[in-house]
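A single protein chain has been removed from this complex, and every other one stays in its place.
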Amino acid sequence: MGAIVGGFMMPHDPTVFINPRKLDNGHLMDAYAEICRRIVELDATSAVIIGADHYILFTPKCLPQILICLGELNGPVDQLPGLPNRPIPHNPVLAERIFAHAQETGFDLAVARSLGVDHAIGAPAHLCLPEDGSVTAVAVYMASGVAPYLRLRRAYEFGAMVKSAVEAMDRDERVVILGSGGISHWVGTGEMGRTNPVFDRMVLDAIVAGDADALLGLTDEEILREGGNGAMEIRHFLGVMGQCPEGRAK
Amino acid sequence: MGAIVGGFMMPHDPTVFINPRKLDNGHLMDAYAEICRRIVELDATSAVIIGADHYILFTPKCLPQILICLGELNGPVDQLPGLPNRPIPHNPVLAERIFAHAQETGFDLAVARSLGVDHAIGAPAHLCLPEDGSVTAVAVYMASGVAPYLRLRRAYEFGAMVKSAVEAMDRDERVVILGSGGISHWVGTGEMGRTNPVFDRMVLDAIVAGDADALLGLTDEEILREGGNGAMEIRHFLGVMGQCPEGRAK
Amino acid sequence: MSLSAVEQCIFDLGNSGNMRKAYVAEPDAFLARYALDDEERALVRREDVAELFRRGLNPMLLMGFHMGLHGPASMGEYLKKMPTLASTLGTRE
Partner (left out) sequence: MSLSAVEQCIFDLGNSGNMRKAYVAEPDAFLARYALDDEERALVRREDVAELFRRGLNPMLLMGFHMGLHGPASMGEYLKKMPTLASTLGTRE
């Protein structure tokens, strides 16, 4: 039987890797490595990684609310220092299972047959999963970067759906779910470079307390105002929280 | 307040327009014209047209289960005799309303900002709506041509959702819903050219009787075997039947 | 075999005149853009639509690929190659 054995959240901001001001980012790299260690410790076999398209993967002719890739993964296609574009070991059986369960439970997931992912999924895939390919990935994109945005509650429900899909699997599968995204940050707007520590603290406190309602109660306008368009990615955290509703973070 | 004032179904097979054997297709053209007359008679202001992508609009990187276009329409992009590629008068307010209602009621519709439609939507838009643009279109694509196929029941539920979206509108809008698709036909397989009158009769009887269950009870394998891959488009008919659950056809 | 690279390749050739031109001019260079194994590359090169269909590719896609390369007049030739849909049902899980 399948089981969700853990959930993790991590940033993917390109400036971490480009590091234009040559700041010491060792603590960030250590955090990715620490997540990787814990995923190995949990004996995970697969990781469902939730990211956002930054309007480079999907075109104005077809913008998905939620998309799952059923086949091969490679990336990131937007190359960044330390993140070469290369194949990412993937788990088509788990992806198919989640898709089928989604259909049965009223989710309309768009699918990719194969996908060159961007840094949102490429960064955690390269930095949080062991290099030997022993933990295979399933890529999920939520509409967090391009309007119309996925509703917060739907992201949370998606997490719960993944949990029930995994638990209904008839083969042993130890799955971690990774929410890849930032808290407050502004991308491409006049505020770019700014962060809002008050907003960030509120979000982190909610996550640590396992208090999904504190996040679900936010309006998009509040998030955009206090956390910027980048903070719309808290949807991915809600996707993680939805699969461990009683969970508190360490 | 908005209201659904009618539902129609019609074929869009390109061979009707290419007419390679120069058969008399007058009765088909008359049928399109008759639908147009009745839509005008109903005083309709808008038409929601449901079609299938034939794997020319959406790419293997993002295949939607259901997609709605929120903006401008033109087409068909796959030009056919009598169906020039031109702008199609559209209704962005109705499209937005349906999208928002879908989000509220648990549908994850992919969106197009604007779309060059194929013949599935182009044919009814040109032939069943009055030329003066007085009936504006909303384009919906269902996964009926490319696997993973939309489930039959979901297509039916989509119709019901459209009905409640329209009825919740606070402006007068008289909406017809058009299911564009074929019954038995094979596209690109060895059987191409074949039809199955027994299957067709069964489908038509179910539609005339308003018996959605007869169609909802079919498996995809049965449809593929008896009606071919083209018959997967009966999803669009179920979309129409879902918005008039008690309806019987004339 | 997942076939997804072949699917992308066949989609591109069926739907883009530019891609088709590039393929016809330099087939090997064009196919090198896709992560195809030797067998997959050979299936595309010899336009083995029947085998690609048996392995799960969408017949509308295959028809577009063939018509794109050889024009609408090649429809008869294409259909002669193609297995029936019925013959493939139940052969895949």
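Some observations on this one:
Order of writing sets the labels: A, B and C. Residues in every chain begin at 1.
We adopt the following convention: a contact is a pair of C-beta atoms (placed from the backbone, for glycine too) under 8 Å apart; a residue touches a chain by one contact, two chains touch by 3 or more.
Every value quoted in this text rests on a predicted model; they were computed, and no experiment measured them.
Across the entire complex, contacts from the unshown chain go to A, B. In the complete complex, the hidden chain is touched by one of A:146, A:202 or A:241, namely A:146. Of the listed positions A:45, A:65, A:103 or A:229, the one in contact with the omitted chain in the full complex is A:229. Although one chain is not drawn, its touching partners on chain B can still be listed: residues 70-72, 74, 87, 92, 113-114. Remark: the residues of chain A touching the chain excluded from display are 54-56, 59-61, 145-147, 186-193, 221, 224-225, 228-229.
Criterion: only the chains that are shown with their structure count from here on.
Averaged C-alpha coordinates put the centre of chain A at 34 Å from the centre of chain C.
The mean-CA centres of chain B and chain C are about 28 angstrom from one another, to the nearest whole unit. In chain A, the residues that touch at least two other chains are 70, 113-114.
In chain C, the residues that touch at least two other chains are 4, 7-8.
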